[in-house]
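Would you mind keeping the following structure in view while I ask a few things?
Omission of a single protein chain aside, the complex is shown with its protein chains in their original locations.
Up next is chain A:
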């Protein structure tokens, strides 16, 4: 049991130890306010990264998610501010557009047997380009509902609160864990990532699963776009540039393998929080350049990949029967 969850346990341990170290250095750190902000600030990243986890589990990759977030914020701003749409209708339209976009990429990947890297790279340029076609400016969204939604929060004593984006993140997380481990779709994803040909021989619906996983990633990127526009109150075609790489980082730190078949949604969640924690630490410190975030995350990513490689070698280098499973 321990063996299989080791990457996950290591990631969570790094998160906990990191948090304790921060709390030792800054007395105010260990508070519900900091935790609440951590969740709120990283909600869009977390939601996207959960979608990315599914794609990577299936043996693929989705480079278009950052661009889809950017496109979604612009689409919302244009629909609400210029088109006079109600925000809920605009949300539905944005989710539909993002999901269809993902489905189209999944279909191309499956039907033409194209590498997901190339297809979603093209998708990234298309989505970013479409955002620029809609508008090149940053469009503020001033609809009253945005203010109300931003006020929705579960408040705790001492100033901490669980904002709407944080709640969305936690709900998506719970649903994703169920999807990964208690549905046939989840099992099929792991199977597909393990070995496509074997999965096909064992009756996994490869076409349906491939299209579905990119649809899901697109849908979650769209949802992240909505959260992002709530968070920033604007639509901007350059929003969330490079987020695809941040999400991939979170997935890998979370213990998943880029080749597919191994990984956990919870690990990704911890990976997102570790990145957020480093950022928060640098904000608290106040003297460090924010680029130290990137350096710390880079170093961490490297260590985690080495760790995984070692662990995988220890697992699969099977010495006859399992020693003690």
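As a working rule, a contact is a pair of C-beta atoms (placed from the backbone, for glycine too) under 8 Å apart; a residue touches a chain by one contact, two chains touch by 3 or more; residues count from 1.
Please note the rule applied: contacts and distances are computed from a predicted model.
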Name the omitted chain as UniProt records it, choosing among "Cobalt/nickel transport protein", "Acetyl-CoA acetyltransferase", "non-specific serine/threonine protein kinase" or "Sugar ABC transporter ATP-binding protein".
"Sugar ABC transporter ATP-binding protein"
Option from A:199, A:216, A:234 or A:252 whose C-beta touches the chain left out:
A:199
Pick out which of A:44, A:190 or A:264 touches the chain that's been left out of the picture.
A:190
Which residue numbers on chain A touch the omitted chain?
1, 4, 178, 181-184, 186-188, 190-191, 193-195, 197-199, 201-204, 261-262, 315-316, 318, 320-322, 325
